[in-house]
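This report concerns only the one structure given below.
Only a single protein chain was left out; the remaining protein chains are all shown in position.
Labels A and B are assigned to the chains in the order they are written; within every chain, residues are numbered from 1.
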Amino acid sequence: MTQTDVRAVGSGLGRIEGPAKVTGQAKYATEQDDVQDVAYVWPVPATIAKGTIRRIDDAPIRAMAQVLAVLTPDNAPHLQPAEDGELAVLQSRTVSYRGQFVAAVVAQTLEIAREAAERLQVEYDVEPHDVELTQDHPTLYKPDQVNPSFPTDTEQGDVDEALGAAANLVDHTYTTPALHNNPMEPHATLASWDGDELTLYDSNQGAYSAQQTLAKLFGLDPAVVHVVSQHVGGGFGSKGTPRANAVLAVMAARMVRRPVKLALHRHHMFAVVGYRTPTIQRIRLGADAEGRLSAISHDVVEQTSTVMEFAEQTALATRIMYAAPHRRTTHRLARLDIPTPRWMRAPGECPGMYALESAMDELAIECGLDPIELRIRNEPERDPESGKPWSSRSLVECLREGAQLFGWGDRDPRPGTRSDGDWLVGTGVAASTYPAYASPSTATARAAADGRFVVRIAAADIGTGARTALTQIAADALRVSTDFVRVEIGDSAFGQASLAGGSMGTASWGWAVTKACTELREKVERNGEVPVDGIEVQAETSAEIEARSGYKYQGFGAQFAEARVNIDTGEVRVPRLLGMFGVGRIINPRTARSQFIGGMTMGLSMALHEEGVLDLAFGDYVNHDLAEYHIAACADVTDIEAHWLDEHDERVNPMGSKGIGEIGIVGTAAAVANAVHHATAVRIRDLPIRLDKLLGRLPG
Amino acid sequence: MRPFQFVRADDAATAVQTVTANPKAKFLAGGTNLVDLMKLGVERPDLLVDLTRLPFDSVDVEADGTVRIGTNVRNSDLAAHPAVRNGLPLLSQALLAGASGQLRNMATVGGNLLQRTRCVYFQDVTKPCNKRQPGSGCPARQGDHRNLAILGASEACIATHPSDMAVALAALDARVAVSGPDGDRETPLAELHALPGEHPEQETTLRHGELITGIAVPPLAYAERSAYRKVRDRASYAFAVASVAAALDVEDGVVRDVRLAFGAVAPKPWRAHAAEDALRGRPATAASFRAAAEAELAAAEPLRDNAFKVPLITNVVVRTLSDLAGETS
Partner (left out) sequence: MTIRVTMTVNGEPLTADDVWEGESLLHVLRERLGLPGSKNACEQGECGSCTVLLGGEVVCACLVGAGQAEGADIVTVEGLGDGEQLATIQQTFVAAGAVQCGFCTPGLLITAFDLLNRDPDPSDATIREALAGNLCRCTGYEKILDAVRLAAERAR
């Protein structure tokens, strides 16, 4: 074995699949050129928000040349019941939201499938719908728990009394709109049956769980379902579990006895793949004269659908951020005739921290304190809720070191007093946080006689750099150079593995890879040499992960923003963003930096641009394309920096790493909103911060 | 997309003849709007006549200074042409503020003038729209209209015209050259687009089969002192929320002449005649500029979510004219 002492973890190893991606050779779901004789599927979305399908006039469509099949609730294969109600595609005639798939057309060519789908006449019995989330919505209820399994409400002490007695009080309501994940690659599936065996090339965040879910749904033995997801064009939560596209593709391929491709159109994505729930959040903070919090109250109203319950954990971060003897969080859901909201990058933390960190800025002003100092004064020694010690917590260091790099020191706190030409200028800060989860995974490591290694794990690389980071982790555990290690991912055949979600991919997979590779190395060392047919080791991490307790595992960060607001137009620009993070060991600085900056940019996009515009009459998000639903473009991002502390956390996992995929988006919008306030003295409590909300309120 | 026939025109006369003969035929140029609308099912032509081989692809400056621009000149080429870049800053700026590099390379002059509204209801065939389906209703009035019209709209339709280029051309008194079944004619750009009234489906005064072959921009002595200011939600690559094209001629602190046009506030590029009239002979001060904008916007009929366009346009007029006045003084 070619042993090395040079550690790969911590080096900026180039993205393994980079060359394939820059030459167009990386094959995404529907790009498998070895699958021949493919037909195309185009779904038919409902044009009503609530009601029942009365009749589908599919005869003229079936008669069209090159149309192979029309799938409707009348002929669709019967599916097994699923926890995820959105998977019950074409299982009933009930329409639960506008845009829900009510049929699909399969044809020889994509254009014919699409034209036929658009011509299909569907008649409905329409019922009145209710799609508007309001703070006092009559259907508001308390879910049994919030995602994934947290208490819905928490309470310690006497919040109301403490708020009543507080020297400084902040009581405001903040709202965030529906936000749409919009990965650049629309959800896509290529489904191919070979006898009773099914292969799915699918764009998802976890091939193994997709296999398990779909096998169960179709009543199949998972062993005959093979899910391959080599390259995935982004997900941001929306590909965490299979969506309707995968279900329809499997049905269609069975029906026409040919492989089929189904790539969603961007328009479809605004209804059927999930989005971040809009939120209405009332925050009350009580503090003494020195800014020490006595009470924190965070009451969240958000939505779910009639298809299934989805309860975003919006107030979760508020439970752990700051010390206060009296504290309360609540979540209430309105069940509306809208698409089911799902996970989007940092679900819970992202919208929740916009509200909390805006309120903290308001409290700092109320107390006459610097907002960094306010946060430092309320730093909890332990997790305020569970009383557990932190495995590590570096919020204060992040604030201090970030402030220094950003040049916070000489900041004049007075709002609305600085300008540069036609632009008002201000700066803002907010904290970031995200849990350091891990989930059991299985890895197989194999040594070949030629000194090379292959590691297999059903990880997903949705752009994060997982393939690259795992190669580094494997190389270190094997004590060889990365040149000798090939990591294979994105294949359900590799066994159970964590999703690329919850920022726990690298921790979960890396843990299993470390275990498998360490055992393999020891075995090879014991053996003395690798036999001709190689040595293989499989490792699984349930026991290790179950044993993890006694500490609160959480990453922290601080984000700084400079905002400029045009005095005439209210246009907002953010010329500068700086993030400082304390997230354990960074496996790969090159891919990590991109993850942070990408998250911060999505946070900037949330702050300034993103909003699903709901039409109350039709019940859909009407700006359902990239022309009308703006995401930040190149010119919106000027100077953006991400830094990290050298945080050592031996308790969190064997790599000492905390997840970094989501923390970058947490707090960004608050930092921007706080900077806008500092620039203009106008507090925007409803995102996005668009010019029409500022115009007419700017200092003259 | 509905099946259609595709032919390439080799000369204008044949193109006009072919489209005239088929009521469901359409001219196709850069395709950036028409192809998109065909995919959406909003446009469903039987026949597309591709104009891109026609020879209308030059920019010529005539002896009197008139700039003649062929209809096939791409937006990117037009913006870069010296006669435009140096002589007509407002037009160059408007062109470069539009869309993206890719789309400017594809989009033509004629196509840009004839592009259709971005109203989300117009673009969604599953919803009513008086423009797309006369008499079906206008959901925008109650629905999403943040970026729709405050001027020139009607009960039936509040759509806005999305072009940047056309706003600059409106300020420049451009004329549109048209070739049709009955021969060639020229029409002021101001008369190309129709206000919706009760017939929002009639967007232009062109008859079926009439083809825009080019535009003529007459000389304007003070065109070099002009600007196009576009306000948009994103720093780049977004349709305007409001825009102002302006040219200003000031002598001894008094406005001798002025051109003003607004974008993204009306169903057509909105030439602000009332504002211009209010300004001529007035002192070139912020107060006059504001009064002029207010004179134009007195006719505004804002709705729930687009009332901000009134102060927005006013502020942009004041700023743009003040900057131009500063340049000239």
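Keep this in mind: a contact is a pair of C-beta atoms (placed from the backbone, for glycine too) under 8 Å apart; a residue touches a chain by one contact, two chains touch by 3 or more.
The structure displayed is predicted, hence computed values, not measured ones.
Q: Where does the absent chain touch, in terms of which shown chains it meets?
A: Per the touch rule above, the missing chain touches A, B.
Q: Which of these, A:T109, A:S481 or A:S542, touches the one chain of the complex that we don't see?
A: Of the candidates A:T109, A:S481 or A:S542, A:T109 is in touch with the missing chain.
Q: Per the definition of touch given earlier, which of A:L79, A:L133 or A:V232 contacts the omitted chain?
A: Of the candidates A:L79, A:L133 or A:V232, A:V232 is in touch with the missing chain.
Q: Sort through A:S192, A:S358, A:T464 or A:T518 and give me the one touching the missing partner chain.
A: A:T464
Q: What subunit B residues would touch the chain not displayed?
A: Touching the chain left out of view, subunit B contributes residues 1-6, 8, 28, 30-32, 35-36, 38-39, 48, 50, 52, 76, 99-103, 105-106, 236-237.
Q: Go through subunit A and note every residue touching the omitted chain.
A: Residues 12, 14-15, 17-19, 21-28, 30-31, 33, 109-112, 182-186, 231-234, 236, 263, 265-266, 462-465, 590-591, 593-594, 597-602, 625-627, 631-635, 637, 640 of subunit A touch the chain absent from view.
We adopt the following convention: only the chains that are shown with their structure count from here on.
Q: Between subunit A and subunit B, what distance separates the C-alpha centroids? Give it in angstrom.
A: Whole-Å distance between the two chain centres: 40.
Q: Along subunit A, where are the residues that touch subunit B in the complex?
A: 47, 111, 114-115, 118, 422, 568-571, 573, 608-609, 613, 615-618, 622-623, 627-628, 630, 632-636, 690-692, 695-696
Q: How about subunit B: which of its residues touch subunit A in the complex?
A: On the subunit B side, the touching residues are 1-3, 41, 118, 120-121, 124-127, 139, 142-144, 146, 231-239, 241, 305, 308, 311-312, 315-316, 318-319.
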